[in-house]
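One protein chain is absent from this view; the other protein chains keep their places.
As written, the chains take the letters A and B, and residue 1 is the first residue of each chain.
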Amino acid sequence: MIKTKELSIRTQKDCEVINITDQVAHVISESDIDNGIVTIFNVGSTAGVTTTEFEPGLVNHDLKAGFERLAPQSARYEHEETWHDDNGHSHVRASFLGPSLTVPIVRGQMTLGTWQQIVLIEFDTRPRDRTVVCQVMGE
Amino acid sequence: MIKTKELSIRTQKDCEVINITDQVAHVISESDIDNGIVTIFNVGSTAGVTTTEFEPGLVNHDLKAGFERLAPQSARYEHEETWHDDNGHSHVRASFLGPSLTVPIVRGQMTLGTWQQIVLIEFDTRPRDRTVVCQVMGE
Partner (left out) sequence: MIKTKELSIRTQKDCEVINITDQVAHVISESDIDNGIVTIFNVGSTAGVTTTEFEPGLVNHDLKAGFERLAPQSARYEHEETWHDDNGHSHVRASFLGPSLTVPIVRGQMTLGTWQQIVLIEFDTRPRDRTVVCQVMGE
């Protein structure tokens, strides 16, 4: 059995971390699937998905500092020189993080830890309307 | 057909890399599933899963040095200031690596390379009792 739903998420800024756990859980509870997997997939090449403890220190500072070490906003990007934009670092960060996450479902619940939330991380430099595909597969 | 099993893994220290390939293979062999996928998912926000060649140089030194460049233990973390703990770098590393891995199963075997093992990487600063969910889905 397969149920697919698109989440629509408005983002505001670079390195915004958005907790989408409740929205994913809602798709699962509506699906009548008790055991299986949910695939969470960001459509587009300047945002990604992962899990984190959703608390202000990590979400507003620490994760951003890590991404800045990997792909500093001020570095030289050929992407920016070619296209005359400012989001070369956004693409690099998104490709490193990856667009997809798979979470097992057991007895109707995702197997997340207590302090583990599913997040969309926006890397683009302007507000975006994001589509995140949630697909539940199982029995 | 879906079979789920939880692996219980005792870890000892920060950046410990633990080979869980045989335990995952055992779950598959017990499942009677010949074709499909296995999802390996770390429960919690300070460890992650990936694949690597499991040899001492990479496992005891080189991977750790890479994580140290991304999120140095000695950097300033707001997570640590808020919660008065010492594992801000652990959270950042775990979010970058990701909690989940999906491996195809063909004729009862995972499609791993000869020098490619499935590993859990502990990032927390103290010993932990980890739960890794192994879910086999297929036919």
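Criterion: contacts are C-beta pairs under 8 Å (C-beta built on N, C-alpha and C of every residue); 3 or more make two chains touch, one makes a residue touch a chain.
Computed from a predicted structure; not experimentally measured.
Checked against the hidden chain, the listed residues B:I9, B:A75 or B:L112 yield one contact partner: B:L112. Residue A:S95 is the one among A:T21, A:S95 or A:T125 that touches the chain not shown. By the touch criterion stated above, the residues of chain B touching the omitted chain are 35-37, 50-53, 55-58, 60-63, 65-66, 69-70, 96-98, 101-104, 106, 111-113, 115-116, 137-139.
Within the complete assembly, residues 2, 4, 39, 41, 43-45, 69-71, 75, 77-83, 88, 91-92, 94-96, 98-100, 102, 133, 135, 137 of chain A touch the chain that is not shown.
As a working rule, only the chains that are shown with their structure count from here on.
Look at where the CA atoms of chain A average out and do the same for chain B: the two points lie 19 Å apart.
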